[in-house]
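Let me give you the structure first, and then I'll get to my questions.
With one protein chain held back, the other chains of the complex are shown just where they sit.
The block that comes next holds chain A.
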Amino acid sequence: MATVSVRQAKKVFGSTKILHGVDVEIADGEFVVLVGPSGCGKSTLLRMIAGLENISGGEIAIGGRVVNNVPPKDRDIAMVFQNYALYPHMTVRENMAFSMKLAKAPADVMEEEVKRAAKILGLDALLDRYPRQLSGGQRQRVAMGRAIVRHPQVFLFDEPLSNLDAKLRVQMRSEIKELQQRLATTTIYVTHDQIEAMTMADQIVVMNGGRIEQAGAPLALYDRPANLFVAGFIGSPAMNLLPGRVADGGFRTDGGALLPLPPGANAQAATYGIRPEHLMLADDGVEGTIVLVEPTGSETQVTLRIGETQIIGAFRERVQGRPGDLLRVAPDLSLVHLFGPDGNRLP
């Protein structure tokens, strides 16, 4: 177990800048998720921490030791790859024991470690199978087993669930989280799925275009997104972000809707943000026309048109409207997010 510090890390491929100086501080035993759209540099950052990519600038320290020039095998890390990277010609046992075999560990130690990891992951019965004979979830577990047997300081996961079907993904998500809590090993996890990030992380680092947009606890990001990117990225369904200006005693969207503002709102506001779940049905609310009603059972998502502006609301009530009907909704004023013309959150 160890801390990980990334200080002003830069990555350049030829003339293309992938990372523009990134800072991340990861505490001992913390579960950190790097999340962002494809091409944001999150996988590159993970591979730099692993030592699979060299570091063009800045430094990366694991457990207080700067590892810029330390080869991957000496960084005391273990990585789970997106495609698992299991050795196809080795059995599950051989796959898990490979690193120990290279380190010339005694046979009984190897066997014991493999047994222990297999027990944790429920792979006992599969030790003599080849990767081809395993299902996606089992391969995923073998990949984790290969990481566990090494007792690394840091676990690195590179989009480990993206090759699994939706149901298995949810199951493996909780398994990984539970495993991490049991082993209390510092973990860095890369994903493009904000739900994975929200459910698993102690700390989320939202990246975009080679920069960090915001880092913090999942609910902090949800409650106080620092800018438009984070506001739109975290949360599902996504936050309604309505450009406009403060006028007429409220917020006038470019589409013509007039929305109420919380008291003392900043007059510079250029974007009005309200999460779908923070809209309420209210008789004195803003009137909109229903475009679409999507009941999910636990809640109902309604797409409304107010003026020319479309917004989405998610209500615990069962909305019985049909497209074209009128519905009155009101935002929860304490949960309105206002962003300035530069896209950053206004205080």
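Note that in this section a contact is a pair of C-beta atoms (placed from the backbone, for glycine too) under 8 Å apart; a residue touches a chain by one contact, two chains touch by 3 or more; residues count from 1.
To be clear about the criterion, contacts and distances are computed from a predicted model.
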Protein name, per the UniProt record, of whichever chain is missing from view ("XdhC family protein", "Ferrous iron transport protein B", "Sugar ABC transporter permease" or "ChrR-like cupin domain-containing protein"): "Sugar ABC transporter permease"
Contact partner of the left-out chain, one of A:Gly29, A:Gly58 or A:Pro72: A:Pro72
Residue among A:Arg65, A:His89 or A:His151 that touches the chain left out of view: A:His89
Option touching the unshown chain, where A:Thr44, A:Ser99, A:Gln153 or A:Thr253 are the choices: A:Ser99
In chain A, positions touching the absent partner: 50-52, 72-73, 77-79, 81-83, 85, 87-90, 98-99, 102-103, 128-133, 146, 150
